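A single protein chain has been omitted from the complex, and every remaining protein chain is retained in its original position.
Presenting subunit A:
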Amino acid sequence: MAGFLLRRLANYAVLVVLAASLAYVLAACALNPRANLMDRSPRPSAAVVDAELTRLNLNDRTPLPRRYLTWADGVLHGDFGHTWEGESVNGEMWRRAWVSLRLLLGGAVLGGVFGVLLGAYAAVRRDRFPDRAATYGAYLLLSVPVFVLAVLLQYAAERVNAMTGTQLFAWVGESTPGAGDGTFGGLDALADRARHLLLPTLTIAFGQAALYARYQRGLMLDVLGADFVRTARAKGLTRRAALLKHGLRTALIPMTTYFSYTFGMLLLGSMFTEKIFGWHGMGEWLVDSISRGDVNVVAATACFAAVTVLLAGVFSDVLYGILDPRVRTRTR
């Protein structure tokens, strides 16, 4: 198994290098940081702009291969260069990656678990009210854009806050400044962070749950009439126990791949949620830096995305091996 994973890892690594390089070349060709610099007031002289661009390895008068090599050399040494403002990309990237992770982990896991259960339940109650309700609900959530959903949730949260007279939900940023200064110190700060997490987590969980529910429903339908579920019932398991222990357990296996990859993509794709709730994560960074023409940041986020997909792939391989004995090494 270890050997297999190493080989897979090597394949993935090649893909990451390709993806990151393409992203850099594309960003370097398409974005125009010079224009941004020229627009500053007071308008800097051409020589100053040139010097500044060269320092950041953004100068479009340097041949692209040379810029690429400079960048690649830096990346190989663990240095993603500097942002447009001249700060180190590395530090900012790590900070923002953690922000994104904090924001998404809860929502993705919650959405995954809830979606799987809902999908399985809908399959069992096929064509009856619970199934119809789940289907309509899922389609509704999938067809509503995230920002509409988020705004609706904010509106609902506001009503709840007003009705209960508390600040149960908070939805701007990660924490309220000064929350940790109260009598309970750190505990207060933690509770404050949790309150800030509630709404964005729900937003993400809803969207994810709708997707998972659809997939899981289809997978579950395949095993509902499976002979081994009937065998389990013939052994004396109730219908529900047979469906959970034998049916869902088997129908869950293909979901692992889906879950890993979706989470890997989500890390970068949650720009709407981040923007709306004022979290300064990876998605927001990517959008902002594209509009600023910040080539190094765009390349770094692309690199980050490629690596997360790689990790998701490895993770799903491992998970698959754990869940499905048929792919484990056979004893011979």
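Keep this in mind: a residue touches a chain if its C-beta (ideal position, glycine included) is under 8 Å from a C-beta of that chain, and two chains touch if they have at least 3 such contacts; residues count from 1.
Basically, contacts and distances are computed from a predicted model.
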Should one name the undisplayed chain from "Peptidase M48 domain-containing protein", "ABC transporter ATP-binding protein", "Phenylacetate-CoA oxygenase subunit PaaJ" or "GvpL/GvpF family gas vesicle protein" using UniProt, the answer is "ABC transporter ATP-binding protein"
The one of A:67, A:246 or A:280 in touch with the missing chain is A:246
If the missing chain were put back, which residues of subunit A would it touch? 1, 3-4, 7, 226-228, 230-239, 241, 246, 249-250, 253, 323-332
